[in-house]
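A single protein chain has been omitted; all remaining protein chains appear in their positions.
In order of appearance the chains are A, B and C, and numbering begins at 1 in each one.
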Amino acid sequence: MAKFIEKLGTVDRRVIFLLMALAVILPLAFRMNLPIPIEEGPSKDLYDAIEALPPGSRVLLSFDYDPSTMPELQPMAVALAQHLMTKDIKIVSMALWPMGVSLGNEALTMVGDSLGREEYVDWVNLGYKTGGGVLIVRMGSNIQTVFPNDYDGNPIADMPVMEGVNKLGDFDMIISLSAGDPGIPAWVMMAGDRFNIPIGGGCTAVSAPQFYPYLGTGQMVGLLGGLKGAADYETMVRLEEDDAAPGTATPGMAAQSVAHLVIMLFIIIGNIAYLSTRQKKGGLR
Amino acid sequence: MNWEVIGIWLGALLSLSLYSFLYKDNPFYKFAEHLFVGMSAGYWVIYTIMNVLVPNWWQNMVPPSGGFQPIWIIPGVLGLFMLFRLIPKLSSYSRLSLALIVGTGAGLSMTAMLQTNALAQVHGTIISLGAGGGWFDWVSNIIMVTGVVCGLVYFFFSKPHEGVMGGAANIGITLLMVAFGASFGYTVMARISLLIGQTQFLLFDWLPTMGINL
Amino acid sequence: MMKTLVVLSLLLTAGGALAQGGEGLIECFTAQDAPNDAGGGIDLVWTLSLDAVPPDSIVLERKDGDGGWHSIAALAPLSGRKTDNELENGVEYSYRLVPYYGGIAQEPSAEVSAVPGKQWIHSGRVGMLVILTLICIIIMYFIEQGKRGKELFIRRIAGLTAVEDAVGRATEMGRPVLYIPGIMDMDDIQTIASMVILGRVAARTAEYGSPLVVPTCRSVVMSVAQEVVKASYIQAGRPDAFIKENISYLTDDQFGYAAGVDGIMVRERPAAIFMLGTFYAESLILAETGRSVGAIQIAGTAMPSQIPFFVAACDYTLIGEELFAASAYLSKEPKLLGSLRGQDVAKLFFMVVITLGVIAATVGEAWEPAARVAEFLRTITNVE
Partner (left out) sequence: MRLAIPLTITFVAGMIMILQFFVPATQSLGESLQEWYMIVASFAIFLGAMNLITVHVHKIRFRAKNWKYSPVTIAGFAAMVLTGLFMGIETGRPFDFMFTTMMVPMGATMFSLLAFFVASAAFRAFRASNWRATLLLASAFIVMLGRVPIGSMIWNRIPLVSEWIMQVPNLAGQRAVMIGAAMGMVATSLRMIFGIERSYLGGTD
């Protein structure tokens, strides 16, 4: 037995890989389901900040990600669009990542169609321009010079949704769904800090800790972190709107939990094995 | 068989080839890896031409509405200098372009870093230890402030970490370890999410094309 | 603002109140030059009277050169502010607001005017300017001190003492050294720091004679790396050992790059791997693969989110600022050591500001003057 435990401590990493694969595949294939409790936290903060906006407010939604982070960020895009549109908030969207344009369009069209919101009146997608932080600064003085047309080439000047929106300062909130650089830091630095616009965001779980300082200093009003954040938001939006379309984040959470448990189990096994070897060696470090 | 199915199969086969790397390096991985490097390099070339060089340079210099803006010759020439690296005799011209890139980057990040990563963080740390009111808030605030200060002591390079300095640096690095652990733990979830996304693709998009419906 | 809204909505539900013209409806309508801009902007601010029914919309009009009024924007009734942009500096502009009820224009508000101009100093950034100047002076002073030959101490940095061993080990095993400079371009300061360290590492590999492989994710980085390594080999008197092809470009794509570098790792089996620069998600893909081929790994980055992965998977990790200290440590060049000393003093300054600020804020809860000190420190560290 002792020998077996010791062996576990140096197990080939391919065994770990195999178990991880099973931990994800099985719950998905058998559609396991687990409930999600909602607690106070950055996800709730973002939800509340949007709840506090009056109807007719204007929000800039920036899709700063690409398909590689879709599993986490796309459900957020859908849930946010759902929330904003139900509240009659106008959405102006754009992308700092080229691939974000079509992903954002997918989410906005889907939600817009289901809620009967019209493109150019209730929402618009300005598309992508390169430049990151620089682009944002330029939008701070004038949006039209940066985006004369939307992604489809329609001039934005005559769109009802753009009425009264000339520069970043005219937005009531900016939300960036961010997978890396450029993303939330650029918005916080170049828009939030410079023009005093509340910044909200969604990001992959990995980058969330690095944005906690922004939450602490109030540079951001709220944050959705990873699939958990997306599932939180989905749940909150659905509490409000029973007929909202079911999200994709919630089923994934089950697989998530099982895989988490497997990793934690590994850590425990690794430590038991380690401690038993150490004892054998007479407590040497 | 239609294009959508072909697309799903291409994606699935390439994904599986890359996953095979987890077992060990093999011809499937080598093939997918070489293809990925080549295709993505090609993608970025086209992307740069279509999204930067054409709209931000060419169309500024020769606007579609007519006319010619000579000022835009300068960045064009500096850009070409960059390519002079391919010609050994002229390669030193590329330094001019490099100088512009580095200078702009340095100036921009100097102010941005100081503002967002230093001053905003210092600003956020100037709190009253009693903020929040309860005894637990006191403890949290003290840990926070001591943590930041001791963490900074750890990054002192010009003094040996001995005595009081050593003690503080020790607290600092300990706290950094807690932070790294937390950050790691927090991330695990995201990484699994990605695997979930890919697994969903294989299970629910690819398998059905073979008539397997889970 | 909140109160206005509440009162307004109460009035709305009560209904019945009469539509009103701009004179009585719009209060405190002011125009002034937009602050901290490059000119061409005028800020217009107003509030709606609490006693009136809010209009359906408000149209902002500007008086043009010919003396006529022209509508420049239709605004939501509760917007309360608007900046008019792209005006000519130094020219006086006049504005008025016209409320609309049910599509019918009412009496316009009183006229206000302002002259747009550009500002020569951003009022919200003066504190930062002072601090930046101070930091720069401190750093430059210590660089001068270093140049003048003042003896400067530098503490041991574990990851860097290992550089020599790692390169030596690669030579003994007859395997290459792999250097990964991160995935960002030359405008990134971490990449620049990485290039400086690459120069030092190349000096060692030139001396020991083990091949140095540098795959890059950016074209500019590739050409800089070639220059830097070549210079080191020439300096070490081994220009013949410099192989330009070993420093190559793979792709700008983050994961395409990761796939390529993973391939290089398993096929070239480097004995030492350096990962220094800006890394994102690819950090652990590279570090775990490097680990599996049994290489000594020295990593370093200032990306807070990636440091934990390097700590977990590498033998040595340069944390944050240690990456920037590396070039000074490896070269022991006096001006770089001086710069490092200057950075320390700058950090000391921030520590003092934090400590003073926290004490003042804490004491300030009971004693007013201390609170003012804390407020002052908060103000100078606040940047708009």
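Heads up, the rule we're going with is that contacts are C-beta pairs under 8 Å (C-beta built on N, C-alpha and C of every residue); 3 or more make two chains touch, one makes a residue touch a chain.
As the structure is a computational prediction, the values presented were derived from the model and not from experiment.
Peer 1: Using the touch definition from the top, which of C:Leu97, C:Ala170 or C:Ile189 touches the missing chain?
Peer 2: Per the contact definition at the top, the residue touching the missing chain is C:Ile189.
Peer 1: For subunit C, enumerate the residues touching the unshown chain of the complex.
Peer 2: Residues touching the hidden chain, for subunit C, are 36-39, 118-122, 125, 128-129, 132, 135-136, 139-140, 143, 185-187, 189-190, 192-193, 195-196, 199, 216, 218-220, 222-224, 226-228, 230-231, 235, 245, 248-256, 258-259, 267, 281-282, 284-285, 287-288, 302, 304, 307, 309, 311-313, 319-321, 323-325, 335, 339-340, 342-343, 346-347, 350.
Peer 1: Just the residue numbers, please: which parts of subunit B touch the chain that's not shown?
Peer 2: Counting over the whole complex, subunit B touches the hidden chain at residues 3, 6-8, 10-12, 14-15, 18-19, 21-22, 30-46, 48-50, 52-53, 56-57, 60, 74-76, 78-80, 82-83, 85-86, 92, 95-111, 113-114, 117-118, 121-122, 124-125, 140, 143-148, 150-152, 154-155, 172-189, 191-192, 194-195, 197-198, 201.
Peer 1: In the complete complex, which positions of subunit A touch the hidden chain?
Peer 2: Touching the missing chain: residues 13, 16-17, 20-21, 24, 34-37, 39, 41, 66-70, 99, 102, 130-131, 134, 137-138, 141, 205, 209-210, 212-213, 216, 226, 228, 253, 256-257, 259-264, 266-267, 269-271, 274-275, 285.
Please note the rule applied: only the chains that are shown with their structure count from here on.
Peer 1: Give, as an integer number of Å, the spacing between the C-alpha centres of subunit C and subunit A.
Peer 2: About 21 Å separates the centre of subunit A from that of subunit C.
Peer 1: Centroid from C-alpha atoms only, then distance subunit B to subunit C, rounded to Å. What do you get?
Peer 2: Going by mean C-alpha positions, subunit B sits 13 Å from subunit C.
Peer 1: Would you give the residues of subunit C that are in contact with at least 2 other chains, written as numbers and ranges?
Peer 2: Residue numbers touching two or more other chains: 255, 304-305, 383.
Peer 1: Among all residues of subunit B, which ones touch two or more of the remaining chains?
Peer 2: In subunit B, 108, 115, 120, 123, 183, 187 touch at least two other chains.
Peer 1: Where on subunit A does subunit C make contact in their complex?
Peer 2: My answer: residues 13, 54, 56, 68, 141-142, 163-164, 166-167, 169-170, 180-181, 193-194, 196, 206-207, 209-210.
Peer 1: Can you check the complex and tell me which residues of subunit B touch subunit A?
Peer 2: 22-23, 47, 51-52, 56, 108, 112, 115-116, 120-121, 123-124, 179, 182-183, 186-200, 203, 214
Peer 1: Hey, which residues of subunit A end up touching subunit B in the complex?
Peer 2: Within the complex, subunit A contacts subunit B at residues 14, 17, 20, 24-25, 28-29, 68-72, 98, 128, 130, 133, 185, 188-189, 193, 204-206, 208-210, 213, 216-217, 219, 225-228, 252, 255-256, 259-260, 263.
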